[in-house]
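Shown here: the complex without one of its protein chains, the others still in place.
Take a look at chain A:
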Amino acid sequence: MAENREPRGAVEAELDPVEYTLRKRLPHRLPRRPNDIYVNMKTDFKAQLARCQKLLDGGARGQNSCNEIYIHGLGLAINRAINIALQLQAGSFGSLQVAANTSTVELVDELEPETDTREPLTRIRNNSAIHIRVFRVTPK
């Protein structure tokens, strides 16, 4: 993303270190237990799936199982989040249900100046996010 610049810095080119709003803020009703899972494209899919499964099942000796978990995905990870939710549902023999919400998240890009005379600028982009609630229902 570097723009070409003349040697002597004549052109006031600005670089683009992208600064995301780092952890997208958790929804207001933040549960005390870590029921929230943020999905990204870097971690292995199977690992993320296993983590969600473990949260729902009750994990190691200390953790109680959560009745519901929230899966969040941003941008490209929306696909993955949906995939994980559906796989959880498929593997649960009908005891899990999903409910999804979408939202728009603002991402901030910071443009740092190259020369002394310019001020840093911020640019805002919008990106879509999905929040899927996976919860256990008692079969009637």
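The rule is short, and it goes like this: a contact is a pair of C-beta atoms (placed from the backbone, for glycine too) under 8 Å apart; a residue touches a chain by one contact, two chains touch by 3 or more; residues count from 1.
Everything below uses one rule, namely that contacts and distances are computed from a predicted model.
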{"item": "Protein name, per the UniProt record, of whichever chain is missing from view (\"Prolactin receptor\", \"TATA box-binding protein-like 1\", \"Ribonucleases p mrp protein subunit\" or \"Thioredoxin reductase 1, cytoplasmic\")", "value": "\"Ribonucleases p mrp protein subunit\""}
{"item": "Contact residue for the chain not shown (choose from A:A50, A:L76 or A:V108)", "value": "A:V108"}
{"item": "Among A:N64, A:T117 or A:T138, residue touching the chain not depicted", "value": "A:T117"}
{"item": "Interface residues of chain A (partner: the chain not displayed)", "value": "1-2, 4-5, 7, 9, 15-23, 25-26, 28-30, 42, 106, 108, 110, 112-113, 115-120, 122, 124"}
